[in-house]
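The complex is shown incomplete by one protein chain, all other protein chains being positioned as in the whole.
Let's turn to chain A:
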Amino acid sequence: MLKSKTFVKKTRSGGVMKIVREHYLRDDIWCGTEGCVECKQEETVLQKDVHIESNLCSFPHYLLPDTNVVLSQIDILEDPLIKNVIILQTVLQEVRHRSAPIYKRLKDILHDKEKHFYTFTNEHHRDTFIEREPGESANDRNDRAIRVSAKWYSDHLKKALSEEEIQIVLLTNDRGNKEKAVESGLLTYKCEEYVKSLIANPELVDRLALTDDDKNEITSSKVLFPEHLPLSRIQAGIKSGAFQQGTFRASRDNYLEATVFVHGEGDQSTEVLIQGLQNLNRSVHQDLVAVEILPQNQWVAPSSVVLQDEGPKEDDATEEVEAEKTLKSAAGGAESRKPTGRVVGIIKRNWRPFCGMLFLSQIKEATRHLFTPADRRIPRIRVETRQAATLAGQRIMVAIDGWPKHSRYPNGHFVRSLGCAGDKDTETEVLLLEHDVPHQDFSQTVLSFLPKMPWSITEEDMAVREDLRHLTVCSVDPPGCTDIDDALHCRDLPNGNQEVGVHIADVSHFIRPGNALDQEAANRGTTVYLTGKRIDMVPELLSSNLCSLRCNVERLAFSCIWEINDKAEIVKTRFTKSVINSKASLTYAEAQMRIDDTNMNDEITKSLRGLNSLAKILKRQRIEKGALTLSSPEVRFHIDSETHDPIDLQTKELKETNSMVEEFMLLANISVAQKIYDEFSECALLRKHPAPPPSNYDILNTAAKSKDLVIHTDTAKALADSLDAAQVDGFPYFNTLLRILATRCMMQAVYFCSGMDSDFHHYGLASPIYTHFTSPIRRYSDIIVHRLLAVAIGADSTYPDLMDKHKQSALCNNLNYRHKMAQYAQRASVAFHTQLFFKNRGIMNEEGFILFVRKNAIIILIPKFGMEGTVFFENKNKPSPKLTFNQEATTLTVEGHTFNMFDKVKVTISLDASNIQHQKIRMSLVEPVILGVSVAPSEDNQPKAKKAKLDG
């Protein structure tokens, strides 16, 4: 361990400060090559036998890319074919400065043992460190540092490797750098040259990102977009207030419209409307952009038209102009105008690889095609590929490389193929990727932290746990549930009170903080339930076996035990780690049957009845306090066990026992929340549900007004009461519809760390404090809460990250994100299966209700399937009917017939498979009959009988 005697002062001036740092140069940094005789290294990364066949370099060689190659061609480097690459510290640091996501990806590659990527700390090596010369720019210095290191490596390998000669190939796209490198005798190639020379791997060429040189050939010279301002001007503009900075959100329904969400101080966040291609100026959904607000006389109202970017018409300007005209004419009155702006520059791109499909060019031999992303908010991407014929009909991933100002679409490159479109597996993969759900199999490192089988409860476990095996504990869950994380018991106490226990699977016993299993679970955040598939948060051994509280086996539990009097008031609360033995695993229906059947009087049934009666009182009390009962239509598929296709669809039914279990879970969550907050006021993980701002209730209010009802939205209690009172005679479904609308007004409930926030209130449950404790198998938040509670009762020891409120708050952000994405993925999965269902069914006639009225369409809810669809009144091929939209009353008059919200209509439902990527449910009007708009009902024999059910 030698410390070099020579040390160099490194001066770095930023602003006025002059910082002097020591810089030690070492002679113990090894080359990482297998078989090197000079270096005394313990571990080697680079292989001795290098197998990569290339036309240009027929000899064994290592690659040494420069910074720009890494930044632009990270997809190539990620390919399993590319191995044995030297990444210099200079390159790594530059990448870190320039792009965080690419840096992350590069680090992942470096950690991958299979890839044999070696980081050479050249800046601290005695022979490869260079000082910046006077007049030399920082970039030039780095380029020189890379060349010097490459030179050192090739000399070193010549000396150090006796038998075999391995050469160094420097990859650079910079012409000047290449010339200088060749001068100093280095083997240098451009990245493209090299990749194209690789034998037997032509598909790698497709993954090449398009670089500056060949950009001009792919586009016409016509300038379509205004230039983006440089970052310095943007920063100056933001400082002076001329520009605003915000996240760009493209509209799902209208490709020519977007909003920029400007983060203001405190509550001053505003939304700026952007309309028209020129103003959108090449922004992509989720980019961080700078906008300039237009003068007030150019402000427009958001149009309620639905516009989709049709077809791949190459840079066809006329079409755009026309579409923009429709947009203009569709703009509403002056009073609904919103602040409107235009994008002047991009502060940070937020591009990721997108899933979608290739839209083949009409020219048969063409290699350039348009790619249509699955997410409608992302523009089409132009890609160059030679395997178009094989890729057609497949779902693929594409990454954007850039968007030059003279190109209608951004340029991108092919990343990988996911499989055939329409295939159930592929589609599931797509929706998991699009919603960023981690769904790979658990790695070996993660699995290594699982308990060894056969597993049983040890003496030590028994010693520190309360033995509750004698209690009549049972679990109640939906049918087919294998991850049972809660069980209940109830018994009479001698003093007339009742003892109720909620027993939760003790997952934190198996998942110890900080290990790979824990980290994986923290990253996944939640188990994702898709139709017919479950993506587990923890490996199956835990989720469906060791942690699952199945009947007649001994399981570890975390118990929350109350003494409750007959008014359902809690007399005493106690938490303990325990061992239980569940006596029965029931479904909701089975539990309900036991309660209702007066002949049954066994222990389990008695316990259930006790629980049920207490639950009813608890629920009443909760509703009196102002808890909301909301509604959202949920559906269940009956899945064919062989083909896994949906065969029937029904809305989920709720039984009394559902609410029984729910009531006690709420009670346990609230008790635990209170306990951990009392114990750890700074770092308790809690869940809150903020009250929605009054403007959120606008749609609910107008909807109620249309039926001459008034909804009070001042408090949760007032809302709950007026929702209860809102009834329309002869229209029993109206109340449910109103509740569905009310649900859409609500804010998202979120996890947070108690030390970082002051508002703890849970609006929907009307509880001052709340957390999640009861489902640790499927939610990571519950695991943290378990650990906090275990520390609070002295059953477990603490660890650093648990007590760090900043780390915890970062964890909360991830959990919130994962939960949101899981929800979206769930919905997308249901939508996909609904489509499959209708694909098998053909056309059906159904009754529905109008949920919203738009300018050129109405949105209809089919209660039977809990499904929404849109009926358009405008058609490209036909002259549109006469439409009059009344914004005040939200009504739409079509050829003399007026549609109000909540009107009952009859529609035909069919699957529109004309666009294979976005197969969608098409609805067309059957009743009321409007000439030229409605269609004849399809010949269908079933619907009559079923209709009676939904009115009841």
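Quick note on the criterion: contacts are C-beta pairs under 8 Å (C-beta built on N, C-alpha and C of every residue); 3 or more make two chains touch, one makes a residue touch a chain; residues count from 1.
Following the convention adopted for this analysis, contacts and distances are computed from a predicted model.
One subunit of the complex is not drawn; among "ER membrane protein complex subunit 1", "non-specific serine/threonine protein kinase", "AP complex subunit sigma" or "Exosome complex component RRP41", its UniProt record names it "Exosome complex component RRP41".
The chain not shown here is touched by just one of A:T44, A:T121 or A:Q278, and that residue is A:T121.
Across A:F59, A:F261, A:Y799 or A:Y817, the single residue that touches the chain missing here is A:Y799. Touch with the hidden chain on the side of chain A covers residues 1, 3, 5, 7, 16-26, 89, 96-97, 100, 107, 110-111, 119, 121, 123-124, 798-800, 803-804.
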